[in-house]
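Missing here: one protein chain of the complex. Every other protein chain is in place.
And then chain A:
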């Protein structure tokens, strides 16, 4: 491999979208209404589309005979480096939207910066994806407000979801070795610099949604190092089933 850091950097971005895309895709046929069902699967499709661009590029960098599908489908749990937030389950629709919202705000800020990357492939994927992610962010923000500032029950459910998902937000701003190396080369984004803007944006929307901003200072981490929550194995079982059961099958 000619550039190990770049390969790991790409996976760090792509795995988030793959795993979150899988979670949103789980709602296909199970959304609370037809419109939300279609919206969640549309979002999933956008994320998977972005993921293909990243993994195709990663396969080119790896140059070891693996394809985009191998990278997406045939790694072991410890080799996925998505943030823990992305893999959290669809406990109820409030959880789904809280998770998505907390990721979208980050995703939008991150891609905005990645557009400036010296790596033209990554910059192009970022510019393309950003247009889609701005729609995602509108959708989830809208639901945070509707449920937060809704009925007593919807408010409580959204508050519970935000409280539980909050613990996974800090990890978004942890730098890996690949992050540092790629930032030094003008290719990657310094995520630590996004943190203040992120919480300002999130907090303003939570306030508008009449939700309380969680005060907890305890945060979970590990995903970026391949150490995942108990949900990840189940998710991968479903994601990888076809490739494991019928090796090399193609759509």
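What we mean here is this: contacts are C-beta pairs under 8 Å (C-beta built on N, C-alpha and C of every residue); 3 or more make two chains touch, one makes a residue touch a chain; residues count from 1.
Throughout what follows, contacts and distances are computed from a predicted model.
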> Which listed name, "ABC transporter ATP-binding protein", "Phenylacetate-CoA oxygenase subunit PaaJ", "NtaA/DmoA family FMN-dependent monooxygenase" or "Multisubunit potassium/proton antiporter, PhaE subunit", is the one UniProt assigns to the chain that has been left out?
Replying inline: "Phenylacetate-CoA oxygenase subunit PaaJ"
> Out of A:19, A:43 or A:209, which touches the unshown chain?
Replying inline: A:43
> For the chain left off this view, which of A:30, A:78 or A:138 is in contact with it?
Replying inline: A:138
> Considering the entire assembly, which residues of chain A contact the chain that has been omitted?
Replying inline: 35-36, 38-39, 42-43, 45-50, 52-53, 120-121, 123-125, 127-129, 131-132, 135, 138-139, 142
